[in-house]
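One structure is given below, encoded as structure tokens.
Removed from the display is one protein chain of the complex; every other protein chain stays in position.
Letters are used for the chains, namely A and B, taken in the order the chains are written, and counting of residues starts over at 1 for each.
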Amino acid sequence: MKGRIVIDQMLCKGCELCIAFCPKQLITLSDELNAAGYLPSSFNDRGDCNGCASCAVVCPEVAIEVYRE
Amino acid sequence: MNKMLFTGNAAIGEAAVRAGCQCYFGYPITPQNELTEYMANNLSRRPGCTFIQAESEIAAINMVYGASVAGVRAMTSSSGPGISLKQEGISFLAACQLPAVIVNMSRGGPGLGSIAAAQSDYHQATHGGGHGDYRTIVLGPSSVQELADLTYRAFEMSDKYLIPVMILGDGMLGQMMEPVEFKYEAPEVLPVRADALRGAKGRPSRFVRTFTSNPSELEELNWSLFRRYQLLQKEEVSFENYLTQDARLIVTAFGIGARIAKGAIKQARGYGMKVGLFRPITLFPFPREQLKELAKTTSYFLDFEMNMGQMIDDVKLSLEGAGEVSFYGRPGGVIPTSTELLRVISRIYSQKGLG
Partner (left out) sequence: MKKIFSRPKSLKKAVFHYCPGCGHSIIHRIACEAIDELGIQEKAIGVPPPGCSVFAYYYFDVDMVESAHGRGAAVATGIKRAYPGAIVFTYQGDGDLSAIGTTETLHAANRGENITAIFINNAVYGMTGGQMAPTTMLGMKTTTSPYGRDDRFEGYPIKMSEILGQVRGTCYIERVAVNSPSNIRKARKAIKKAFQCQIDGLGYSLVEILSPCPTNWKKSPVEAWKWVGEVMAKEFPLGIIKDTTGKSDAD
């Protein structure tokens, strides 16, 4: 199963929950502040995201969209 | 329409049912239990209607708030201590501009007080007993007929102005039995209010609230509420002038006090004293201008209340110094007699050289 996520970095509050819960460690913290003053999450598309949507489910800000084949 | 013999408490209930009250939420407290029981008997099994004996007076007023938000005529009733409990809820009703009818059959206070009739909740009723700048319309019936008539009026005014209305009765009015005619009978189920919350079908969702993190918003709400109160002052003031035209001494009294006063005044007239009665019926909006008018023909007023002197403040404010106001009162649930008031009247009458 192939998957992909899109993180809306403007909504992200840098809580790092998606980072903690991604089973494949595909998300890291960006080192550039967003407009709200948070360090947002960033998706590293290595090609092995399977669209499990754990990140989106735990994201409090509904900042993540998930796509799956 | 036939005249029927009704006790005061039951008359309120019957008028409420006929006026289309759909929800009643109450709690037992003397001296208004007959009203709660009347609603249990007559509303609880009526189709589309609800009677709940709530777990407290606080719960009851909040149920009224909920029912009102959902667009139906809702009512609660209590006495002194229970009305104190309801104050937060009344403030919320006023703030959210929701109609509701609250009946207070006053008893002696403060504290647990007594179960006898008193008029010591006047300030609480008319000067916004809860927090914040607001008022409720307050009606002061003086007979069982008026209890019925003003119940209809309470629902009508509340719906029209989106202001909660308090009927300020007392234990004696509630228990006495007099002939009553009921004005009308509303259709089975009244139409739901236009501003009701009934689910966002075919329109954007709405919310009813007053809490805001923006004080300017709240300021504007306050101004708009008070503009409405000014409108009430212009359009809805009610009062009775009894033998005031040639009176040299005018008694001011409301509710049951006014009944006793009329008895004293009739006797006084029998002795040749020119005494009259000015009886406010709307305690808010208070008939200020109409009372001040009377100062053109007399300078002497006697405020008579079953409390330590509460309406007297509004009497003095209305007169704006244009007359001398004496006071006679009995607090705590003691029922003064017309004879003792007559003694006070004649003492003042002779002391001021009015004869």
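We adopt the following convention: a residue touches a chain if its C-beta (ideal position, glycine included) is under 8 Å from a C-beta of that chain, and two chains touch if they have at least 3 such contacts.
Only a predicted model underlies this, so the values are computations on that prediction, with no experimental measurement involved.
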Residue touching the undisplayed chain, where the options are B:Ala74, B:Ala125 or B:Ala148: B:Ala74
Subunit B residues touching the omitted chain (full complex): 22-23, 25, 50, 52, 54-56, 58-60, 62-72, 74, 88-89, 92, 96, 192, 196-202, 205-211
Subunit A residues touching the omitted chain (full complex): 2-4, 11, 13-17, 20-21, 38, 51, 53-54, 56-58, 60-62, 64-69
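As a convention for this text, only the chains that are shown with their structure count from here on.
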Interchain centroid distance [CA atoms averaged], subunit A/subunit B, Å: 61
